[in-house]
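For this depiction, one protein chain was excluded, whereas all remaining protein chains were kept in their positions.
For reference, chains read A, B, C and D in written order, and residue numbers begin at 1 within each chain.
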Amino acid sequence: MNNRSPYIVNAPSVSTIMFKVLLALIPGIALYVYAYGFGVLVNIFLASLTVLLTESTILSIRKLPIKPFIFDGSGLVTAWLLALSIPSIAPWWIIVLGTLLCIIFGKHLYGGLGYNLFNPAMVGYAILLISFPAFMTHWQAPIFLIDGHFAWIDQIKIIFNSQLISKETVDAISSATPLDYIKTQLTLDQPLSRIKQDKIFGFFGGQSLEMINFGYLVGGLYLLKEKIVSWHLPVAFLLTLFLIGLIFNIYQPDTFASPLFQIMSGGSILCAFFIITDPVSAPTTPKGKIYFGIAIALLVFIIRIFGGYPEGIAFAVLFMNICVPLIDSLTQPRVFGHKQ
Amino acid sequence: MNSIQKIALDGFWKQNPGVVQLLGLCPTLAITTSVINGLSLGIATAIVMALSNGSVSPIRKFIPIEIRVPVFVLIIASLVTIIDFSIHAFIQPLYKALGIFIPLIVTNCIVLARVESFAAKNETTPSFFDGLFMGLGLAMVLTLLGGLRELFGKGTLFSGIDLVFGPSANNLVIHFFGDYHGFLLAILPPGAFIGLACLIALKNRIETNQ
Amino acid sequence: MFKDHFKKISITATSMIIFSFIASTALSISYFITKSPIDESDAKAKKIFLNQVISANLYDNDLVKDTISAEPSQLLGNKKNIEIYRAKIKNKVVAVIIESIAPDGYSGEIKTLVGIDHENKVLGVRVINHKETPGLGDYIEIEKSKWIKNFDNTSLEKITENHWAVKKDGGEFDYTTGATITPRAVIKSTYKTLLYAKENKQRLFAL
Amino acid sequence: MITALLVMILLAILLGLVLGYSAIKFKVDGDPMVARIDAILPQTQCGQCGYPGCKPYATAIAKGEADINQCPPGGDAGAKALAELMGVEFKPLNEEHGIQKPKSVALIDESTCIGCTLCIQACPVDAILGAAKQMHTIISSECTGCELCLPPCPVDCITMEPILESSETWKWKYPIYNIEKIGKV
Partner (left out) sequence: MLMQIKKIFKFNGGVHPDGNKAESTHLPIARLPIPKKLVLPLRQHVGNIAKLKVKIGDHVLKGQMIAEADGNISASIHAPTSGKIIKISEEVVPHPSGLPDFCLTLEPDFKDQWIEKKSIQWKKLDSATLIQTLTHSGIVGLGGAVFPTHMKLKINKTQSINTLVINAAECEPFITCDDMLIRERADEIIQGALITQSILNAKHCMIGIEDNKIEAFQSLTKAAKKTSIEIKVVPTIYPSGDAKRLIYLLMGIEVPKEKRSIDLGIQVFNVATVAAIYRYIELGEPSINRIVTVTGNVKTPQNYEVLFGTPLPELIKNADGKETKIDKFIMGGPMMGFDLPSINVPVTKAMNCVIGSSPELFLPPKPVMPCIRCARCADACPVYLQPQELYWFSKSSQLEKAIDYNLFDCIECGCCTYVCPSNIPLVQFYRYAKSEIIAEEKAKEAANTARERNEFRLSRIEREKKERAERNAQKALGAQEKQATDEKKLAISDAIKRVKKNQQENIKNKNE
């Protein structure tokens, strides 16, 4: 007998939620293409294809129904996030391998959708960064900063066959990211004010990068409006990052960049609205979400300033993912009728 | 099945310290960056285990129960120190490669665990073989894991063999891929965890299929 | 009652003593047996390492034992006295090996050995230890890349001050894309070591 | 060399004294383990495990004389709980000791009973009422379903009746739905 009360429901389905997340990524991606060319689209395409193939293979091995789990869209969200996190001129096998690792190690080894302890996209990103640091820190410069002629076919060539391209061509279209550049230049004892006069810097963060981050911000606000993410995580994360940036900036303005720079460069906005808000690997309690956001922001800042890599979001998120069960159990809200 | 065979089966498969008891994780994870490293430390551990089990068992009845652990540790520590001296003296390059992990065999749970759970209760011969086979079981896992990590991480096998057999052995190193980018994760500590997990999964898979 | 306890405690204490005595004896014996092989092999290992910086056919003395001490110096980056190895032919100093510290690697200090001959020419540079990001900054190790051999045969005369830098900064030295901090640090410290050798030439190459 | 030896011996004396003293001082009396094992056992007192009751079986487990999978009424679930408590690996029920049956109570066919009192002597929980030459009856709420009263009965008037689900003992069932393989542990 099917004693299934309540008989009525009113909830968006998992796939609706996931596809809204994908929709929210589109402004950011559009600006990305505008500023950097088609490389990122190639990566997104490769990642999506890999996800669909890998996931259906694994699902059939696990003897689970393929259709509902493919169309839940969670795999695509992972794939897109990873594609947006890696350099757009990384060789094609980087994104394919990364997506494979995301789906196998980040997701299905833990039991698939809903069971993964870690954010799958960040698992893939961290493995790639650790394993292939040279490729993974090798970023393309915005189109309008590239001297001479930039042909988008060059981008595709680099992605698909790096050996055909001379080192000079690669050097010509690549540049350091603002975070990396600051870190590098600071070792040459240059004051920040001079470093920031470089052409790669924009108004808040990196030239073009800040524009893309603005695109992500628009998408993030859409998710907030649609109640797909709760305000706790992004607000806690961005506010903490801003405050700690502000404190250090006031303390030593020539060494520590402005708080707005911290927020508008690297992957801060993407992280705030799309990465740490992955419900499966984030805390569920309101208080827990706030602590989670704060802790990640602090870790990101520490890794950016003192760590061995220019950007620390992946490590910060993965580290805090481990703490989620603890955070959740320590931040249980007071149940109705229980003592304060 | 006679008892020595049973002990061997326990050591290599059923109660394998590396993938079943999960003892001795510190060297398992830290040293297995290549086949040679894994194998050498594994053999060193096996020798220590065989000797410590073999020497504790005959005197087990003379050790007062309340100080058995300190005495066991004392015996193990002495054996390890002697082996440490020997490797340092006669296979210096290997000593450099294994570094701190030789003295750390002392704190390796697997040694004390076998002494406490087997040698303290059994006759000398089986105890000796228990230590030996448990140690070799661990050495097997260390070698496998080292092989996995070396293969994925560097695309080679038996690199560093010259540390043991001298520079002339260098042509024994097997290179699998011409132009391999290297998969650093496998060599770095996280790779050890993932590799070990894969071995354990493999073992469980074989067991459930039987 | 008290007697029983005393007996028990003294039994444990005595057996403890006996076991430690046996263990100590075993240890001392093996110590004495292995002492001289250990010293020998240590020296041999050190020599092999030093020979990477100055090849063995360039000298005829016992390099490992022929050292002079150097005070802390800005140029070497050392904070304690260090030893400088001297290579001699027929009792004449032909080259020195100086340990140099580059304080400004990506993740902390990089320690190198720099071999310099009496004409102030670099014979070889090797990295002793560093904490650079694996896969990114660790190509300064000879096992990973031949980059460090770029320093062979360089000197203050051959490369002017401004060219002791990576190509990106307008210098002579190549580097791997993406990671410039590490080579910068090594180049700078090698350069400073050369300066040190030049300034202290009298002392280093005196008999 | 001498210093090394001296240090070792001094250390040995010190450790020996401290350890010898603490062995006397902190000696643990009794075995709380037996009570904890006994709490898991179903208390049917049926003796199928080979021991004369649940407590003796618990004692045997605590001493390591008996295995954890000898209790049919406790079933696999009981063996699992014991395995967890003892920190050993779970083993399925040893069928030498019987199989798990649905929970039942004994019922005396009052027309056949001759009042011999043999079943009263066999009942481990005094759940049978009656006196010599009088008809006996079972307090079914106290009956553990151990079946010990069956063999002594000379006229075979006792039967085991499984407890059927009634509106009082009814439970909500484990929900099983499609897609996810729920219920597969």
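Here is the rule we go by: contacts are C-beta pairs under 8 Å (C-beta built on N, C-alpha and C of every residue); 3 or more make two chains touch, one makes a residue touch a chain.
Keep in mind that this is a model prediction, so the values were computed, not measured.
Visitor: Over the full complex, note down every shown chain the hidden chain is touching.
Guide: Touched by the chain not displayed, across the whole complex: A, D.
Visitor: Could you tell which one of A:Tyr115, A:Phe160, A:Trp231 or A:Phe306 touches the chain left off the display?
Guide: A:Tyr115
Visitor: In the whole complex, not just what's shown, which of D:Leu15, D:Leu93 or D:Ala127 touches the removed chain?
Guide: D:Ala127
Visitor: Can you list where chain A touches the absent chain?
Guide: Looking at chain A, the ones touching the missing chain are residues 1-14, 16-17, 68, 72, 74, 111-115, 230, 279-280, 282, 284-285, 328, 332-339.
Visitor: Give me the chain D residues in contact with the hidden chain, please.
Guide: Counting only chain D, the missing chain is touched by 38, 41-45, 47-48, 50, 53-55, 96-98, 118, 121-122, 124-127, 142, 144, 147-148, 151-152, 165-167, 169-175, 177-180, 182, 185.
Just so it is clear, only the chains that are shown with their structure count from here on.
Visitor: I want to compare two interfaces, C-D and B-D. Which one has more contacting C-beta pairs?
Guide: Contact tally favours C-D.
Visitor: Round to the nearest whole Å and give the separation of the Cα centres of chain B and chain C.
Guide: Here the centre of chain C sits 31 Å away from the centre of chain B.
Visitor: Identify all positions of chain C at which a residue touches two or more other chains, and write them in rising order.
Guide: As it turns out, chain C has residues touching two or more other chains at 11-12, 15-16, 19-20, 23, 27, 134-135.
Visitor: Residue numbers in chain B touching 2 or more other chains?
Guide: In chain B, 64, 66-67, 70, 182, 184, 188 touch at least two other chains.
Visitor: Could you list, by residue number, the parts of chain B that touch chain A in their complex?
Guide: 181-186, 188, 190, 194
Visitor: Considering only the defined contacts, which chain D positions touch chain B in the complex?
Guide: Contacts found on chain D: 15-16, 19-20, 22-23.
Visitor: Where on chain C is chain A touching in the complex?
Guide: For chain C paired with chain A, touching residues are 104, 106-107, 132-136, 176-181, 184-185.
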